[in-house]
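First the structure, then my questions, so here it is.
Every protein chain of the complex appears in place save one, which is left out.
We call the chains A and B, going by the order they appear; numbering starts again at 1 in every chain.
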Amino acid sequence: MNAPLHLWLIPLLPFAGFLLNGILGGRLPRPLVTAIGLLAPLGAFAVALNPARSLVGLGSGLPPLPYAETLPHPWISAGSLHVDFSIVLDQLSLVMLLVVTGVGFLIHLYSAGYMHGDAGYARYFSYLNLFLFFMTTLVLAGNILLMFVGWEGVGLASYLLIGFWYQKTSAADAGKKAFIVNRIGDFGFLIGIFLLLGNFGTLTFSEIAGKLAAQPAWTGGILTAICLCLLVGATGKSAQLPLYVWLPDAMEGPTPVSALIHAATMVTAGVYMIARLHFLFDRSPYALSIVAIVGAATAFFAATMGLMQNDIKRVLAYSTISQLGYMFLACGVAAYSAAIFHLMTHAFFKALLFLAAGSVIHAMGGEQDMRKMGGLRTKLPVTFWTMTAAVFAIGGFFPFAGFFSKDAILYAAFLQGANGKILWFVGLVTALITAIYMFRLWYMTFFGEMRSHDAHPHESPASMLIPLVILGALSVCGGWIGIERIGDYLAPATGALREQPAGSHLELWLSILAVLIAAEGWLIADKYYRRKPQRPAQLAASVPGLYNLIANKYYVDEIYSALFVRPLLAFSKYVLGWIVDIGILGGAAWLLGGTATFAGAILQRWQSGNLRSYAAWLALGAAAVLIFALILAGHAPGHAALLFTHFDGARN
Amino acid sequence: MHLILFLIFAAICLAGAINLLVQTHPINSALSLIVVMISLAVLYLMLGAEFLAAAQIIVYSGAVMVLFVFVVMLLNAGREERTLGSKAARRVGLPAVVAVMAVLATLILRAQGLGATTLDPELIPTAELSRVLFHELLLPFEVTSVLLLIAILGAVALARVEGSSVDDAERTAK
Partner (left out) sequence: MYAQNVPLSWYLLLSAALFCLGIVGFLIKRNLITVFMSIELMLNAVNLSFVAFAHQWHMVKGQIFVFFVMMVAAAEAAVGLAIIIAVFRARSTLAVDRIDLMKL
């Protein structure tokens, strides 16, 4: 007998947490707020664990996947458009859910320690739960409209959390930037939804897949357009070129927020969406190649920018953008399960990196500039060892998690053909740069002499360390499940991975090459940042133009500001503000009022109180009536007869 | 005969009316109005309304106009001054009056079946008039008398001086 899975609890528990902490949180004691805030993701994780029993062979009594629950009352039923509140659990969403709620719970736990003294504690947890509500809605959605609700909602939660310390202007500005850039992407997403509706008549994933399966020859054309529009949305949400500019600024938010939203979960929504709609993207090789190119280019450029940053969180932000580029690359070569695998391992080690960075920042009393750090290895041992695990994982060293997932992506890219080999090469170079900047971060933070004289670093409390340890363990062994098993498991949901040529050791050689490249990166970082720390400055001085270009992030923010932001602001202020608002609208209102006043001033003189003028107007009125009666008598004698009754010789 | 009488007394009417407009002192205007009323009484007589002719002289010129003259005397109304005046009265009113006159004249001259009046020996006798008045229209007659009573009361109340010497005399007597 198949027991119901109660999937509705997964979004609902966080939503309840949001409401409780949001409305009552200010009046509840801190421990209660924490309990409410932590129970939500824990409960959602527990509900998600139930169907996950099948992963470890305990899946008796579970309904088969894909499993859908729909609310009986329809959401939209207008003409031919019919949309329901339906949530669907399949292999893809189950994996995503476990990542989101599991890592989410660990980060919630960490936040309890990190945000301990903050005045907006309850508000923080309510926002976090709100985010989790929308994210789970996005993951579980059975149709693209409900997914869009979650999509927008996580953008909102991101805005609220980035600008959490809203008294800081930079934080408020960063929140606005994130939301606005997301909105630009969402515009593309919306166009994609409209095109989907127009061409398929339905927004439910299973129905769209069914319609596509019924027409195997339908490729390219409008499907490419739809995919590109959806890709625009994905680039906005997942911070790819050209809409990545919000993610580095989003580091203004609290570090756990950066870990949760801007590393592990929200930014991966774009990848998830593409994997979810793989049946659509598979029909458009052109769109897929665009996805791959965008991913590879973003990975490379972000990695170069991460190399020159001095703020520890900014390095990690560019690293996130770069790793997301890898995931897009994987989707672009139709290796969707590889992308999801990398999403999962990336969630582990990137969250760990951020949380550990938060621990470092906490220890340094709020200092984020790596140039002022150093030698923290001995003072923060737990932080050091867990972060080391994460650094090795992101570098792609065997046997850490990142090795398996990144390797799968590069291998799938290599198999793609001539273009694929170019993409593979770009990915390889990016891996080199990734290793360099991650080890640079590692060395600058933990090795050498402490370069700041006011810091008194101390290890973080247990509530912050426990998630670090758990994530560290996952970063080590998270990839051991292997791409084959992940690929087979996800195949019903995301399509099968390309089969490798039988009996070939290509994959083995490629992975050895990748590890060697990563080790080379380590050595470079070791040379420049540990043994000869003065060399980087000399190198930068020798190529000042290139150095300035990359250090200033290719001036992309400035270009956007000049091309889009300032003209838009000027247009708003001068055209819309002065001409339309003050001139047209204000003028119209002034005109109405002015007309009334003017007419009143004229008519007022009529009431002079002068008896004779009143009499004159009376006489005029009487004359008018008489003339009217005369005309009436001329043209309509019958009516006139009413006025002039004619008694003919009637004797009284 | 009829015609000549009509012409004479119509001329007197019009002359009196115009004189009313032309004179500046109100007493002269009042006297012109009396002339108009008396000539109208003659016209009534020619139209066979003997009672009305008598009533016109007794009531109108004998009572109402005397009232006017008394008020002119009481208020010591003098010649009219040149006041600022009303431009509207000239510009709007006079053309309106001309229009009214034109319309009325057109209507009267165009009307058919009016016929001619006759100097009938058969006047409407007063007995006929009073019979209708006291039989069919008794209620309006009585109401009119009440109206006159109210008018008297109203006139007395309006024209009374507050704190007149009569009240003072009564108070000092007590």
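As a convention for this text, a residue touches a chain if its C-beta (ideal position, glycine included) is under 8 Å from a C-beta of that chain, and two chains touch if they have at least 3 such contacts.
Given the structure is predicted, the values throughout are model-derived calculations rather than measurements.
Considering the entire complex, the omitted chain makes contact with A, B. Within the entire complex, the positions of chain B that touch the omitted partner chain are 1-3, 6, 10, 13-14, 17-18, 20-21, 26, 29-30, 33, 36-37, 40, 43-44, 47-49, 51-52, 55-56, 59-60, 63-64, 67-68, 71-72, 74-75, 77, 80-86, 89-90, 93-94, 97, 100-101, 104-105, 108-109, 111, 114-119, 124, 128-129, 132-133, 137, 140, 144, 147-148, 150-152, 154-159, 161. The set of chain A residues touching the chain not shown comprises 604, 607-612, 614-616, 619, 647, 649-652.
Methods note: only the chains that are shown with their structure count from here on.
Residues 85-93, 95-97, 99-100, 103-104, 106-107, 113, 132 of chain B are the ones that touch chain A when the two sit in their complex.
Against chain B, the residues of chain A that register as touching in their complex are 608, 610, 612-613, 615-617, 619-620, 622-623, 626-627, 629-630, 633, 646, 648, 652.
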